[in-house]
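One protein chain is absent from this view; the other protein chains keep their places.
To keep things simple, chains are lettered A, B and C as they appear, and every chain counts its residues starting from 1.
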Amino acid sequence: MAFNSKIVFSHVSVSYPAASQPALKDFSIRLTNKHIIGIIGNSRAGKTTLCHLLAGTLPKMVDGEVSGHYQINQWSPQQDWGVYNHQTGVVLQDASSQLTSFTETVADELAFNLINRGIQSQQIKKKVRRVAQLFGLTNQLTLSPAALSGGQKQRLAIASVIVTDPAILIMDDPTSQMDPRGRQIFFHWLQQTTALVFITSYEVDALAEVADELWLMDKGQLVDHGTPFAVFNRFTSPRIKHPVCWQLAKKMGWVLPTDGQSYPVNYQQLEEAFHAAQDS
Amino acid sequence: MQNKSTSHHPLWKITLSPATITLIPVAVGINYVAKAFAEGLKLPVWLGSLGTFLASMLGGPLAGAISGFTNNIIYSLTLSPMSGVYSITSIAIGLTVGLLFARGWFKTKKCILLAALVIAVISAVISTPLNIIFYGGQTGIVWGDTVFALLVGHHFPVWVASFLDEFMLDILDKIVVAYLAAFIYHQLPQRLISFFKKVR
Amino acid sequence: MTTLTWFQRFDPVTKLLLILCLGLASFVIPTLTINWLLVFILFLLAISIGKLSSLVKILSFSLFFIATMIIVQGLVNPGNHTLLWRIEILNFYKEGVNYALLLGSRLLTIVLTTFFFIATTSVTENARYLESQGIAFKKVYMFISVCYILPQMMANLHQIKLAQRARGIGQQKSWLYRFKMLFPILVPLVVKTLDQAMTRAIALQLREYDNPQRQPQPLIHHYLLARFNHYLLSILIIMLGGMKVWLLIQK
């Protein structure tokens, strides 16, 4: 699939009121045709700030001083917020608080964004059913959202956002409460989307499988970026978790035949390296 | 009129910004839960205006007033039907707290005590006529009403007895709530304060 | 569809106007017997709705309060002349008791009419009705979300209590200790609730809750003569208000 996306950040900095350090420092990047961008880094790296910038919620709703210029596809999240917001789906870090809290059933919650857009009720029903199936919530449609577990609430938050088929998805650690099965379902779905995705997560294994671009952040700065393969092989500090594939291959000495020194970061590459090691 | 502390946050501006719209239900919720909690602990105070106090401090006097009003209307339509008439008192409390807070009355311990006194007087002044119209001057709290009965029995005018009945209960409550609210406000992380104070 | 109780056939605004109307009426009617007759009729109607447990709950406080009013007014009302009963050293007077009974009937009228509203109207119903009347969803949201925030906050309260109990807070008799216990419970509760509210405020905007294209949802019930009721009750309320003012001037 070819993705027609354009991402521009030029010298973007963010400072929150009464904070001693800027949350984002001189962030610059220019990319085209990306599909899934994984954002990784330790606590206080600036990941959530970046998500708020991408969603346009900073500085519109969250107080902060923003300098520099940034643009996603043809839009500036800051200047074209209304139009841009119509194209985006955002999952915030605290996903369960993102639910409206006043819908009586999961189905109503899933329909909320569609009702707001004035969509016909027949269509709403269809879309709700489809998205519920996608996220394993079909059996919960008539339950109250309050009755769901943490992981289910997170799935509901995601489902109620993607029900409008947004062109751009911004997700801040969307799987933190999910059990391993839920996570597997989510990342599998993520790979199938046609949206441009920005996702922060501590799940480096999953990101290495699905992302075609990784941004490594530290203390508000972009430390490195590129494919997961490039980033994890360039940046080998123990302060960053590496995918299990990479760790396993490193331990076993399975390098990729293409350059004879890098280790695989996803299963496909692992197989390649494994067979190359077997052959030699 | 110039007032530096309010230049960023116009005192009387009330746009129903999304922040205010979510702040008001929260204030009502805090009122309710704090009240239930105080009852559970069997404390001699209500704490039922803690949320209104915080809404006034965060969102200004009008946000506080709307919170207080909404609080009593919702109460009367869900739990205790008669609390609707005291919505006037709650509006006054919201306005007073917001004004006093903007003038820095919640900064030192002494000032807070004074603020609590002012709020209790205003609250009692407004509640007294309501108590007289609806309850013959009583408040429904046993030890307050005992005082009321004693005073009326000794030929004090009903409105004086009723005012003292209400004020006695109010003063303790408002002192506790004022200190509690000031302490909590002080504990709030910066991100929350700037979010709810931000004017859009 | 299940059959509707008679009260569900009225729209929320009619019900609210009815509360106001009957409340005012009980203030205008000077006769004790008529007032209590009204209370009696309302009470029978309330029983017909069912939900007896919530009726008992809502009435018990009012009845307790009326009892204290009878005691206090019966003993010390300034207008007391005619001795009614004598219990040990306590003298109860007719004027005070009657006054308390009058106030009590007004209280019960308001409480019972409100009960109709509480017992027969769901939050969703109110929300949809308000929205169908052209009120912006933003404002509707403000009212309805209060009702939903409470269970959520109670759940938070429960969890916070557990967490602090794990840290060793206990139950002690002294008032000072109990006052001190307000802080470990209420501070996390307020911060957490505000934090969740902030997220929700942001999310609602992201989810376009104020989009002008939003379609009001269909009403839950079909209401009887909504507009007619509104006019009728409004006129009645104005008339009753006028009568009350007139009565006050007459005095």
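Methods note: contacts are C-beta pairs under 8 Å (C-beta built on N, C-alpha and C of every residue); 3 or more make two chains touch, one makes a residue touch a chain.
The criterion applied here is as follows: contacts and distances are computed from a predicted model.
The listed choices are "Dihydroorotate dehydrogenase electron transfer subunit", "ABC transporter ATP-binding protein", "Arginine N-succinyltransferase" or "Nitrogenase protein alpha chain"; the UniProt protein name belonging to the chain that is not shown reads "ABC transporter ATP-binding protein". The undisplayed chain touches these shown chains across the complete complex, A, B, C. If you put the hidden chain back, the residue from C:82, C:159 or C:234 that touches it is C:159. Checked against the full complex, the candidates C:43, C:61, C:92 or C:183 give a single residue touching the omitted chain, namely C:183. Contact with the chain that does not appear here is found for just one residue of A:28, A:67, A:133 or A:184, A:184. When the missing chain is restored to the complex, the residue among C:84, C:154, C:191 or C:239 that touches it is C:191.
Across the interface with the omitted chain, chain B contributes residues 186-190.
If you put the missing chain back, the residues of chain C touching it would be 156, 159-160, 162-171, 183-184, 187-188, 191-192, 195. Remark: the residues of chain A touching the chain excluded from display are 41-44, 93, 149-152, 173, 176-182, 184, 202, 205, 239-241, 244-245, 247-248, 267, 270-271, 274.
Everything that follows uses one rule, which is that only the chains that are shown with their structure count from here on.
Look at where the CA atoms of chain B average out and do the same for chain C: the two points lie 19 Å apart. As a whole-number value, the distance joining the C-alpha centres of chain A and chain B reads 44 Å.
Per-chain CA centroids place chain A at a distance of 46 Å from chain C.
Chain contacts: chain C has residues 141, 145, 147, 149, 152, 195, 197, 200-202, 204-205 touching two or more partner chains. Shared contact sites, meaning residues of chain A that touch two or more other chains, fall at 61-62. Residue ranges on chain A touching chain B, taken from their complex, read 16-19, 60-63. Put simply, chain B touches chain A in their complex at residues 18-19, 190-191, 194-195, 198, 200. On the chain B side of its complex with chain C, the touching residues are 16, 18-19, 21-26, 28-30, 32-34, 36-38, 41-44, 47, 50, 54, 70, 74, 76-82, 134-136, 138, 140, 142, 145, 148-149, 152-153, 155, 158, 176, 180, 183-184, 187-189, 191-192, 195-196.
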